[in-house]
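There's a structure below that I have some questions on.
Now for subunit A:
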Amino acid sequence: MSLASLAHPRQDFSYGFLDAFAKRELRRRMLKAIAIPGFQVPYASRELPIARGWGTGGLQVTLSIVSPTDTLKVIDQGADDSVNAANLRRFIARMTSVATTTDTLAATVIQSRHRVPEERLREGQVLVLQVPDPEPLRQVQPDSSRAREMHADADYAQMWLTLYEQLVRFGRFMQGASYPVLVHGRYLMSPSPIPRWDTPALHQAAHLTLLSAGREKRLYAVPPYTDVRPIEFEDVFFQVENMAGRICMLTGARNKFMDELPVAEGGSQFRLSDTGYAAKLLRRARGDAATLGATYFDDEGHFYQPGVIRAE
Partner candidate 1 sequence: MNIEPVTPQPQPHQRRLLPPRLVRQAPLLELRGLSKRYGRIVAVQGVNLELYPGETVGIVGESGSGKSTVLRMLNLEEATDTGTYHLAVPGFTGQNLFALDRFHQRQLRIQQIGIVYQQPHMGLRMQATSGGNVAERLIMAGERRFATLRRAASDALASSEFPADRIDDPPAVLSGGMQQRVQLAKAIALRPALLLLDEPTTGLDVSIQALVLDTLLRLRRERQITTLIVSHDLGVIRTLADRVLVMRHGAVVECGLTDQILDDPQHPYTQQLVSARL
Partner candidate 2 sequence: MPLLHVEDLSKNFVIHALGRTIPAFQGVSFTLEAGSLLLIRGPNGAGKSSLLRCLYRTYLPERGQALFAAADGTIDLASAADVDIALLRRTEIGHVTQFLRPRPRVTALDLVAEPLLVAGHSLAEAREAAADWLGSLGLKAAIWQAYPSTFSGGEQQKINLARAMIAPRRLLLLDEPTSALDPDARAALCSRIKTLKAAGVAMIGVFHHPEDIAGLIDVEFHVA
């Protein structure tokens, strides 16, 4: 028996790039975040071969939870093929030998910047959202230690004051992306800059959502089947973006979240923001096989859980 046979074979880097201590710390933080839905858990954000602010928070979470049996999808504003998404996907695949896909249904882990896929996620899937600013109270309380006290006291009156002011001045709620939500009736949470369209998808969702801000060193989570309520008044309701009348120029899809493309002669054309879903629609239109999942919004624009988006 030689000494060498007792030792692990030499590796140039750890599985999943991060060292074992980093991954263990991240997993512990994630467990805590899942145990306290919506609560921001601090963690020691590691250096990565991409710059802070380019998805390092989501990347660290993904690297800590994937295994070779997983299938990974990475999207940036709905697109699988943007430079940022492609780079992250390739890096994670090289570091973890995980399989990759653009099909939401096939993925077990989905890392996303600023979107939730159109097709409903199911139990067992994990959505990892990259977060630039985890603090929903930032706009009303710039002092982060005061903001933490406000979270501790559930002192969120200023958020409703903001809504009041918007109604008085503009007649409607003005917040677009990262619309603040109350998780499990307790913590106010920024759902990362997903459009309002995607916010209801987090409510009583079958999947696990992990949100991580690498630069701000905070992660938080929405466990499956947890209440996620956008802040609103009892007589003036939260509304998603109005997609009525917008038809995808490629697929003819309607009542999904669309990217707006200005055209030369003025006006706009629209295209599905979720490119993986659009690709499947196109395959099916050509007569090829494609399995389409149930979507959060049907073709008439109705959300799949009645009563979550309240009508005036």
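Please note the rule applied: a contact is a pair of C-beta atoms (placed from the backbone, for glycine too) under 8 Å apart; a residue touches a chain by one contact, two chains touch by 3 or more; residues count from 1.
On how the list was made: all candidates are chains of the complex that A comes from, given by their letters.
Because the structure is predicted, anything quoted here is derived from the model rather than measured.
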Candidate touching subunit A in this complex, from 1 or 2: 1
Subunit A residues touching candidate 1 - in the complex, by the definition given at the top: 149, 152-153, 155, 157-158, 160-161, 163-165, 167-169, 233-236
